[in-house]
Structure formats: structure tokens, C-alpha cells
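Before I ask anything, let me first share the structure, which is written out below as C-alpha cells.
Now for subunit A:
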Amino acid sequence: QDKTLVVVLPEAPVTMEACMGNNTVNGRVIRINIYEPLTVVSDTTGQVEPRLATSWERLDDLTWRFHLREGVKFHDDAPFNAEAVVTEMKRTLNRDRNCHTEQQYFRGFNMTPTVVDDLTLDIKTDVPVPILPTFLSTLLISSPNSPLEEFTLKPIGTGPYKYDGENPGTEIRTVKNPDWWGEHSNVDAVKYIWRGESVVRASMISVGEADLTPELAVQDATDPALDKPYVDAETLWLRIDTEVPPLNDIRVRQALNYAVNREAMLGTLVSKDAVPSTQITVKGVLGHSEDIDDEVYPYDPEKAKSLLAEAKADGVPVETPILLVGRTNILSNSTEVMEAIMAMFQEVGLNVTLRMTEIGEWREYHNRPYPEGRQPVIVQTKHDNNRGDAAFSLQPKYACDGTNAAMCDPEIDAMIAKATAESGPDRGKLMEEVFAKLYREWVPDIHLFHMVSYARVGNRIDYVPNLLTGIEVRIEDVNFK
Partner candidate 1 sequence: MLRYIGKRALQSAVGLSVLIIAVFFLARLTGDPAKLLLPINADQALIDEFRAREGLDRPVIEQFGVYVWNVMHGDFGTSLRRHRPALDMVLEAYPVTLQLAFTAMALVLVSASLVGSVAAYRPGSAVDRTVTVSSLISASVPDFWVAISAILLFAVTLQWLPTSGYGSDIRFWLLPLGVLVLRPFGMLVQVVRASMIATLSSAFVRTARIKGMSEGRIIYVHALRNALLPIITVAADQTVGMINGLVIIETIFGFPGIGKLMIDAVMARDFPVVQASILVTAIAIFTLFILVDLAYVALDPRIRHR
Partner candidate 2 sequence: MTEPLLTVRDLKVEFQTGLETVHAVNGASLTVEAGEIVAVLGESGSGKSVTAAAIMRILPIPPARIAGGEIIFQGRNILTLSPSEWKQMLARDVALVLQDALSALNPVYPVGWQIAEVFRVHGERSRKVANAKAVELLKRVGIPDPERRAKEYPHQFSGGMRQRVMIAMAVALRPRLLIADEPTTALDVTVQADIMDMITQISWEEGMSVLLVTHDLGVALRYAQRVCVMYAGRVVEAGPVREVLSRPAHPYTLALLQSAPQARAEGERLNPISGSPPDLAHLPPGCPFHPRCRYAADVCRASRPAETNILPGRRVECHRAMEVLDVVAA
Partner candidate 3 sequence: MLLQPEMPILQVRNLTKHYLPQSGFSFSGGKSVIKAVDGVDFDLYPGETLGLVGESGCGKSTVARTILRLEEPTAGEVLYRGQDIFSMNRTELKTLRRNVQVVFQNPYAALNPRMSVEDILSEPWVIHPDVLPREQWADRVRELLVQVGLRPEHAERYPHQFSGGQLQRIGIARALALSPEVLICDEPVSALDLSVQAQVINLLEEIQAETNIAYLFIAHDLSVVRHISNRVAVMYLGRMAEIGPASEVFNEPAHPYSAALLSAEPTLKPDEIGRERIPLKGEIPSPANPPSGCRFRTRCWKAQAVCAEQVPQLEPRPPGSNRLAACHFPMDAPDAEIPHHLQST
């Protein structure tokens, strides 16, 4: 039997460069499979686990020591050692290279690596970074022979599969790396192809042209035998601009929350497996507050109306036209969801108009700085914290200087600062408190759902998609029957 796995992706990888490997489109091909990081975050526990590093310890507030795996070789036979990690850090952190990984995860502190011995590496930071091992799960290590300046066209890593050429624009091939340090699955080679239409991908699995595809649209996941749902860490919610009346009044924000009928959307506009949410991180992420999980706002239009009436009585201009900004294709069905929500807001008497925007325009509403004298705006947004630590979410979304925040509360700021600096066992607890406080006392958002996606898994193989399938498809987890 030919053990070549055919994976059909929704989109072609943009580049195979290691430092771009945390971008979903690239990560699905190269992350873990070709390039490995020092650490990985467990999809079930949110705990940091070893990969190319076997263990680590914090020497002091600013210094971490990593012990590297022995006997690992790159696909080009270069040895994997501390020197290689240092080289990769240079490459990834070189700002001129415009690396997504650097821009996304390694801002706000500086790292100085020191080679202790061949397999031991110290990393010193200029400020305390309690979750450095988590951050390092994003640093994909490529061969020291990879180009330092340009992006590589031929990825060379240490992973279980190595690059085996491509037909530009059509397919990318990888084959088993026999020298890999780990335990292989029985997949000998992988062919990656891509199709934009989810229905086409679904068909390809059905007729056996491909074995696996992630991210099927809800409406195409029609075959329960093949389609496997997975919570993919994507959370959909609406961000309220709390700085503009009438949205600066908490009663109005609560009314908005009461006005949304989440139940009705389940199984219709979003998958029936989606989970109504109360915060922007999913269970399994450190800092996710289970306390508020079941405090989902009930659908109560009457309550909403009375809150609005109350606010109006206090002179809050609740009739002000509110702009609801949606983003096309943020998720499949995002437009329908927004239309439904607009109708629900209108139902309780709010003057809401919907505006669907393309990403460029959407960012104008979503990111600071916002224009002075603006209209009250509610922005549709999503978040995928797949790094397992809520610190990645809290600061930009809720701090006064958060790029995506539309609120400012010194108390919250202080809580976030404290929580993210904490490295002890209280870290999760502190972050949970922030979420709880935000949810109960601030109401800066209208939370909707933790989404689920579907992967269609062909008959030839065994594969159980998980939280990480959204960003990486680990071939080591796939087996031919």
C-alpha cells in the first residue's frame, strides 16, 4: 500500500521559512512536521512540554537554562546543538527580516542567548519573562545552513518529515525523515495541496483524492462518519467601544448582551458543537476562568429593553446610531452571524446599522488609534490564543495601551501587569480574576462562541483532530489504517 498522505489545505502556504511558521497557513505544513521548537504546549493541559529541549529551569528572574535533546540532526545532516539555536534566534529575531514570529511573540523583551555547552543553552532576558518556555514554543529551529537574510525556499529542520520538493502553486511534498529522534507514524510521505472552496475539499476526501482536510465550513460537514469536530481555539466576539456614549454606559452594554440569542445560532449559523463563551480564551489556556463559564448571558430581550429604558431615563443617548462593523470571511458564516445580531439589536430598539468590511478597512475600526469624535462602534472580532497562556490575550485587548483595546481602567491595567509578571502557581489564578472582573463588572464585550471546526478525515487513515489542528497538522499523529 502506498503510504503517501494527501492533505488538502484551505490555502497555500505563503512561505516555508521557519520564522513564519506560526502563521496558520504556513504552520500547517512546516510547524512540527519539518521544523521543531524547543518546547510545545499541550493541547489538553495547556502545559509546556519538551520537544527539542528535554528540560529547562529558571536560574534567576532573568535567566532560563535549556537542556537540549541529544543526537538530533537537521535534514542536511548538520547537528542540532546550542549553537544552532543561537543561530536561529539571530535569524528569527532579526527585525529586518520581518518575521511574523518575532513581531507576534518576541516584542517587549530582549533575549541574550549564551552557549553553555553543546547541548545546554542559557537565555537571559532584560525583563523577567515568567513564561519564556511558552514563548519558545513558537521559535522553530532551522538548520544553521539556512540563509540568514532571505527567506528560505527549501526548509531544513529537524522534524519527522523533510521537504521533498514542490510544484510551484500546486503541491508541496515531504517524506519521512528516517533520522528523526522520535516515534514515527506509518505515513511515509505527505503531499500538500490546497483548494479554496470547502465544498471542493470535502468532495476530494469523499472521492478519495485526498485523505485529510482541516477547517471545513459548517455546512459542508455533512458526513458524520468522516467529519470530526474540534475546538480550534478560535473565539468569536464583539468588542464594544466603551469610550463613546451610549456605549460608555454599562447598562447599555449589558442590554446588548441580553439582546443576543446565542442558543438560536447554535446548530444553525454556527456549529451545534460551538460553546457559548464568556471570555476570549478557551478552556485549556492558562488563565481561562472556569468560574464564569456558565454565566453566559441568557437571551432576555425584555431585560435588555428595561436596561435601555433605565439608561435612557438617566439621560444616556441610547438612540444614537451605532455602527456594527463586521469583517467578511473572518470565519465562514461571519456575515450571516452579523446580520442575525443586527436584527437582534434592532429588536430591542437600538439604532444599529451593519457594515461588513474587508480586512484593511476593518483594522481601522479594530486597532488603536481610533479617530476623535467617532461614532459608537461595535466590532466583530475573533481571537485564537493557541499559545496556551492568556497573557498573549489580555494585554492587547484590555490594557489602556492595548492595540486592540477600546477601554481603559487603571485597576484592570494593574491587575494585568501583576498577573503577567507572575511566574508562580498563582499566575493562572491572577489572570482568571482579570477575566472574571471584566466579565462581571466591566462588560467590554459581547461574547459569542468558542467555535468548532471540522476536519474531514478520509477512510484510509486514523486521525483525531485537536485544539492545535487549526495551526498545525502533526503528521506524527496520523496513521494509515
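How were these candidates chosen? In short, all candidates are chains of the complex that A comes from, given by their letters.
In this text, contacts are C-beta pairs under 8 Å (C-beta built on N, C-alpha and C of every residue); 3 or more make two chains touch, one makes a residue touch a chain; residues count from 1.
Keep in mind the model is a prediction, meaning the values are calculated, not measured.
Visitor: Using the touch rule from the top, find which candidate among 1, 2 or 3 meets subunit A in this complex.
Guide: In this complex, among candidates 1, 2 or 3, subunit A touches 1.
Visitor: Taking the complex as given, what residues does subunit A use to touch candidate 1?
Guide: So the residues of subunit A in touch with candidate 1 come to 14-15, 17, 95-98, 100, 103-104, 107, 150-151, 153, 167-170, 193-197, 199-200, 203-204, 206-207, 209, 358-361, 363, 366-369, 396-397, 401-404.
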